[in-house]
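The complex appears here minus one protein chain, its other protein chains still in place.
Right, subunit A next:
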């Protein structure tokens, strides 16, 4: 803080190209001590490349990176860490087979090649407790943690390295809002100590809550940098997409009178993680599942798709009993279930195989479909405007949002009656989100029952006709219409009774 005008990290005239693709083009960018600098942009706008350039993962094709005013050349992340640039990556960088303790100590200060010293551990415990991680034991294996718990550990792992510049790249994407608030408190505390924070998120309300300055990127270039609050929501969106998006969410539709139930759960349970749960999705409806992480809502989706052994109760689809024996039975036309898994990179797609091969994988086991006939995928791909360099290229060549489009098209080719989605828009850019929302609404109108698990309460409010909030394995509240508000969702997620009745108090 002695030289407030000297940026901790800055880049000048940086261009980074991968073959013919230019990811960053002549970018100047500064990050000052004691500020939270948010970076906004669609997927593929160059945000992650920017972060990777600053954190030493990628070397710029041309241009210079400065650390505290001095030009530096990073040979790798270790060099960047040596000058205090610590990055928490979008792809989690924990080693699954090691324990939390071992992961925290990997490369932590004071633990060199020799004996592992636990000096940083008390601090790590304290930080973890501050962000609702009391239940995460140091002895647990990382592979046994949920995605949200991994992100909590990642946050702590970055913080115990005493960063001068902390880069958070989609670091809170799997966390629910109450944990996010606590992480933000930690980040603010760091900022007040003079740490510079670079922050990428696709959630506007998070950026509104946290950022001091905002830079918008589009097509590898910085469009503008401004103070938080100087520009309104729609202006920012216009900067990001370069075109006007009036509505992020499609309008809700008043359900037809006499709409038939498509999916009916009757006392569906998987003890002890899911308590007996009953609800109905009628034609034209999008039903949301919300709540804190690990309250049973994602287990419920897996159970409906038949991934769990020993589920109880009944699933009715169009009035007939659905088998619970597994994905093969679930995807047949007489059942018509489709499941979009939470982790699209690992569970939804085979990264090394081509887009075509990935598209065909679900339709292959259906005798009534010709999986190699690409006309069955085309409508969804066109509808979602998949951007690709050729359908024979590996799916890993696509950006996250486009990968999700492939997962959707793969399942929509089966014309499912019920579409189960586990957080389908996590870490996806605004434009793709809008496309997915519009598609889901369209499918609902065509009679597909849509069950959407989401960690983004804007989706639960604006996209869903009704949202069931889970707590401790069961539905604690079902919100619809006027009741479907952020306050009620958060209140119900924390199982605070009757938030609606005390609304005035909560506001005060």
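In this text, a residue touches a chain if its C-beta (ideal position, glycine included) is under 8 Å from a C-beta of that chain, and two chains touch if they have at least 3 such contacts; residues count from 1.
Please note the rule applied: contacts and distances are computed from a predicted model.
If you had to name the missing chain as UniProt does, which of "Multicomponent K+:H+ antiporter subunit G", "Ribose transport system permease protein RbsC", "Spore gernimation protein" or "Formate dehydrogenase subunit gamma" would it be?
So, among "Multicomponent K+:H+ antiporter subunit G", "Ribose transport system permease protein RbsC", "Spore gernimation protein" or "Formate dehydrogenase subunit gamma", the name matching the hidden chain's UniProt entry is "Ribose transport system permease protein RbsC".
Given that one chain is not shown, which residue among A:6, A:259 or A:350 touches it?
Here the residue in touch with the unshown chain is A:350.
Out of A:191, A:410 or A:426, which residue would touch the omitted chain in the full complex?
In the full complex, the listed residue that touches the missing chain is A:410.
Identify the residue among A:38, A:175 or A:362 that touches the chain left out of the display.
A:362
If you put the missing chain back, which residues of subunit A would it touch?
307, 326-328, 330-331, 339, 341, 346-353, 357, 360-362, 364-365, 371, 410
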